[in-house]
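Report on the structure given below.
Only one protein chain is missing; all other protein chains are in place.
Right, chain A next:
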């Protein structure tokens, strides 16, 4: 028995079910050479021209770009960049009608060509010497997406990790009128073959099959000549039938294998590329020309010259049509894509993109608009024509009834929307439109269901979190209450004992402290001397000041030390302390002052706000205006600031109290403030903790 490979090598063809034979209307088109579109006045380049996500825009209004310069950067694997088709000025990055049946505006770069057509620097690669990674990066960087119509990023297909047995190059182009690939194969067969060689280099298949419909004889011969006698490369002429160019249909036609429902050809070891895609790959790798132009078929009897045009991407449909001598009828329809699968354009300012292969401007007579839809008569002509072996009439019923379970049971998602069923329908039912609506509704519902699931998960996570927080708060409150009770007990019984130990500690430390105090004095003396010399004109005041100073300074120093200790946890050096004493001595007052001032200011602001709220027509509307923006956003910070200030004031008071009490017993000698460091930090720490707790409480009550 022959193996599949032998059968393919022997030239066997299989057949796929269904299919139709509409008039092809290509004979005239395929004989003409490819015309080159002169640069239009404006190019509209949508950021997204393929299936996937748009890249991030790199240019801004007013930038000057060179031909082939990337305008977006691909920041995910599902994205490919777009490039400047010519050199010129970026006029805007704005929303523009998209080449999509919805015609919804999408972000688009508007480029004004400068006519110089100046290239950026180019770096051709030798693909034999390149790593796979380098080649794939080049293919992605050149912005190549499937040019047969779907626009799937090519680098993803070429990066297949699965063993690929067959590469199929699709030059079938079965839809009526369209002959862009035909023209490309006739004129650039050798470049296409180079592209296929790069793909084979990447995917290492057993064989390459190039499929061309048998009505394109010149393209077939051109390709055969270009392929020459390469081993395991087969150029096959396939019978003219619509839709033999469909991916799954062509695979069935060439290999007899069926791609399972919901799977991709890759899963059965087959990869298919359009001839246009392989041409673009060759250009990108060998000449470093990114995908910036494509061949578009311009057809229809309202055009004086129907022809294939090589046009820069971003050229508007109207520019292209008038280039071909467009003479519109009243209520002229213009179709993007072929007559079977294309869509009517609502607006001629739509640009052509990487996937646009045909613009059709037919006369009313040539391609009549849809007539009145009639009821289905159950003739099953559609089921016979369906290339995917579906039951279109059943799908129609279920689509109308929005019965989604039944629709998936009847495999709606295997429909390739080829339009064969609608073409044969005697009741002229636009079946495909119904399927498209049903498909988009099912997709939307799946999205909604997914979102609902996520929302539920988030809601439940939040509920759990809130409960945990509540429990934690409760536990903390209980713990704090217990602590407070314990502390109160201890305080009442142990106060005396604690006082005794404090005194003992102080006495133990006293000898050390005497030395430090002496050192302090030594330091202070020269300073006092300088001070005296400086304030010579006020001799009367100085003795008084020097009398008061040491005590105050000492207290302040203690405070400063406590602060320093708290902040840095390292013991203040003795030389530092007196200095601090000097500098901080006058501080307490100014320190309290700003705080007080801040509180006062806050109160004043609050009052002002109140007044403003109460009486809208105050005498000073200007003042109200100026305070308004200030006070509005500051509501919270002010409150918090006041609370913090209060807490700090309390802490200070406590600290001072403790300092005073500590100072009182040993007030007789000047060593008084010095013994405190041991007691002070502790007290200060407690006070600080209390203040913090209070602040937290305040915050909590605020947030609640």
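The rule we apply is simple: a residue touches a chain if its C-beta (ideal position, glycine included) is under 8 Å from a C-beta of that chain, and two chains touch if they have at least 3 such contacts; residues count from 1.
The rule we apply is simple: contacts and distances are computed from a predicted model.
Participant: Name the chain not shown, per its UniProt record: "Ion-translocating oxidoreductase complex subunit B", "Cysteine desulfurase", "PTS sugar transporter subunit IIC" or "Heat shock protein 70"?
Facilitator: Result for the unshown chain: "Ion-translocating oxidoreductase complex subunit B".
Participant: Tell me which of A:160, A:257, A:332 or A:427 is the one touching the absent chain.
Facilitator: A:332
Participant: May I ask which residue of A:389, A:408, A:454 or A:477 touches the chain that does not appear here?
Facilitator: The one listed residue touching the chain not shown is A:454.
Participant: Contacts of chain A with the missing chain: which residues?
Facilitator: Residues in contact with the chain left out: 98, 100-102, 104, 106, 328, 330-332, 334, 344, 346-348, 430, 433, 436-437, 440-441, 444, 447-448, 451-456, 458-459, 461-463, 632-633, 635-637, 703.
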